[in-house]
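Below: one structure, written as C-alpha cells.
In this view, the complex is presented without one of its protein chains, the others remaining in place.
Each chain carries a letter (A and B) given by its place in the written order, and its residues are counted from 1.
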Amino acid sequence: MLSFVARRIVIAIPTVILISIFVFGLQKLLPGDPILAMAGEERDPETIAFLREKYRMNDPVWVQYATWIKGVVTGNLGISLRTNQPVTELIAQKLPVTIQLALMALVFALVIGIPAGILSAVKKGTITDYVANVVALSGLSIPNFWLGIMLILLVAVKWQALPASGYVPPGEDLWLSLKTMLMPAFVLGTALAATLMRHTRSAMLGVLKSDYVRTARAKGLAERRVILRHAFRNALTPIVTLTALLFGELIAGAVLTEQIFTIPGFGKLVVDAVFNRDYAVVQGIVLVTAMGFIVMNILADAAYFVLNPRLRKQ
Amino acid sequence: MMAQPATPATLKPQLMTDPVLQKRPENRVWKKFRSHRSAMLGGLLVGLFVLMAVFAPILPIPDPTATDWGAVRQAPSAAHWLGTDEIGRDVLSRLVWGAQASLLAGVISVGIAVAFGVPMGILAGYFGGWTDGIISRCTEALLAVPFLILAIALAAFLGPSLTNAMIAIGLSATPVFVRLTRGQVISVKAEDFVEGAHAIGLSTPKILSRYIFPNILPPVLVQATLTIATAIIAEASLSFLGLGQQPPAPSWGSMLNTAKNFLSQAPWMAMWPGIAIFLVVLGFNLLGDGLRDALDPREH
C-alpha cells in the first residue's frame, strides 16, 4: 500500500514539472502587457520601465522561470501584480471558500445522486429508470452559468428568498453562510448529482448481476437488505473512487459558478487574474489546483486499493 | 464541462474482438440503436438543430443582424415570436442562426481534439517506451489543469473569436482522446490476433489499419459525441465571458452574455438561448449514450 502510493508520487513528479513549465509558458504567450495594464491610466514611461525591471520582465524567459520555480520550492509563489498581496496568502484566503462551495455541492450531489442511482438500477427498464435517466442527463446538459442566472432572477430578484451573491464565512454567521451558498452549491451540484447517479446505477447493475447477490437472494434475505447491505456495499468502491476524482473536478467547475454568484473563491480569482494579466496569481493558482488534482487522483487510487480486498491481497 | 457523462474510465476497452460485430456490425448496431428510445430522441433533437442551422438562410425569418431602434427589448409578440434584443434584433432569428455557431463549435473543436488526440494515443499505446512516457506525462499534465481554465487561457492567448474558441476548446479536449485511444490500443495490442499478425510479419501500418483502428473507432465515436455536448457548453461559456463569437454575428453564449444585463427588463433574452443550449446538449448526450449502449458488446 505504502509502496504503491510512493510509486504514484514518484510518477507524479515529472507531471508536476511539466505542468509548471506549461503554466509558465502559457502566461508568457498571453497577449496584453501586464505592466502596461498596471501602469494606470497615466502610463508614465519611467514607471513602466521601473516595473518591468522590478518584476524581472526583461530577463530571458528561462531565467524568469528559474526565479519563479526557486520561489515555488521555497513556498513563495510571488506577489499579485494588482494588489501586491502574496499569492500564497491569496490562496490561503480563497481555498476555504471554494472548498466550502465544493463540499456543499458534493453533499447535495450525494444525497440526490446515490439514492436515485440505486433506485434506477433496481427498477431497471421501468419508467422510473427511464425518467431518472432523462432527468440525470438533463442535469448534465444544463449550462450551469445559465442555471445560475435564472436562479438569481427567480429566487433572489423575484422572490427575494436568498441572497443573490457574495460570501459569508461560516465562522461569522453559520446560517447566513449556508444560505448564501445554497444556490451556488445547487448549481454546481446538479451536473455532479447526475454523474453520480449514472455511475451508481451502472455500478449497482454490475453488482446486482453477480453471484454474490444471487446467493444472498437465494438465502431468502429481504430484497431491501440485499440491495442496501450486500449490493450497495460492493458498488461503493467505484463510487468512492469516483467521488474523490470528482472533488478535484468540482473545484474546477467552480470557475463559472463563482463568477456568476460573485463568490470570492479560487475560480473567480483565477479568471479575474487571467483578464487582468496578473501572471503570478494565474501561475500560482493553476499550479496549486493541478497539484490538488493529482493528490486527489492518488487518494482515489489509494481508496480503491483499501476498499478492494482482492487488490490488497495481491 | 466539469462532469462528462462518460469519463474515459467508463469506456474501458469493450469490443476488441467481437466476431459478430466484425462481420456485420451495421445492422446489429443500428437495430439496437433504433430500439433505444432515448437515443432516438437525442438523434431527433440533434437533427432538428442541424436542420435549423443548415436552413437558416432560407427560413422566413428576419436578418439576424438587422437592427430596429424603435423596437428595442420588446417582449415576445406576433411580429417577434421570441421578442427582440438590446438593439432591436429578432431573437428567434438570432437563435436559429446561433445554431450554426454552436454546432460548428461543437463539431470542429471535437474534430481538432480527435485529429490530434487519436494519432498521439496510437503512437503512445502502440510503440510504448519513451514515446509513451513523454506523451502520457504531457497528457496527465494537461488533464490536471481544469478544462475551462485551460480553455479560457488559450482563448485569451489566441484572442476572442469563434475560430479561436474552437481551437482553444479542441486543444483542451485533446488529452481525453489521447488517454482513451492509448488505453484502447494497449488492450487491443495484447490480443492474440494482433500478436498473430505480428508473427506472420504484417507491417505496422497494416496492423494499425486492419486491426487497431477498427477497434478503437467505436469508443472514440462515443466519446466524440459526448464531447461535442461538452464543447458546445464550453463555447457558450467562453462567449459568455466575451471570448467567443464576435458581434454582430449571433451565438447563444454571447446572447446570454448580453442578456444578463437585462434580466429584469427582458428575461426572454436570457431564456431562449439557454433553452436552446440545453436542448442541443441534451440531444448529443442522449445520442452518445445510445451509441454507447448500441456499440457495447457486453449488453448483447
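By our rule, contacts are C-beta pairs under 8 Å (C-beta built on N, C-alpha and C of every residue); 3 or more make two chains touch, one makes a residue touch a chain.
Everything below uses one rule, namely that contacts and distances are computed from a predicted model.
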{"item": "Protein name as given in UniProt for the chain not displayed, \"NADH-quinone oxidoreductase subunit D\", \"ATP synthase epsilon chain\", \"Glutathione-binding protein GsiB\" or \"Cytochrome bc1 complex cytochrome c subunit\"", "value": "\"Glutathione-binding protein GsiB\""}
{"item": "Touching residue (missing chain; options A:103, A:134 or A:156)", "value": "A:156"}
{"item": "Per the touch definition above, residue among A:38, A:221 or A:298 touching the missing chain", "value": "A:38"}
{"item": "Where the unshown chain meets subunit B, residue by residue", "value": "65, 67, 69, 72-73, 86-88, 156, 159-160, 242-243, 246-248, 257-258, 260-265"}
{"item": "On subunit A, residues whose C-beta touches the chain left out of the figure", "value": "31-34, 36-47, 50-51, 54, 80, 82-85, 90, 93-94, 152-153, 156-157, 160, 163-167, 260-262, 264, 268-269, 272, 275-277"}
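One rule holds in what follows: only the chains that are shown with their structure count from here on.
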{"item": "Subunit A and subunit B: spacing of chain centres that average the CA atoms, whole Å", "value": "22"}
{"item": "Residue numbers on subunit B that touch subunit A, as the complex places them", "value": "1-5, 7, 9-10, 37-38, 137-138, 140-149, 152-154, 156-157, 159, 229, 233, 236-237, 240-241, 256, 260, 263-264, 267, 270-271, 273-274, 277-279, 281-282, 285-286, 289"}
{"item": "Contact footprint of subunit B on subunit A as seen in their complex", "value": "14-16, 18-19, 22-23, 26, 29-31, 130, 133-134, 137-138, 140-143, 145-147, 149-150, 152-153, 157, 191-192, 194-195, 198-199, 202, 242, 245-246, 249-253, 255-256, 259, 270-271, 274-275, 282, 286, 289-291, 293-294"}
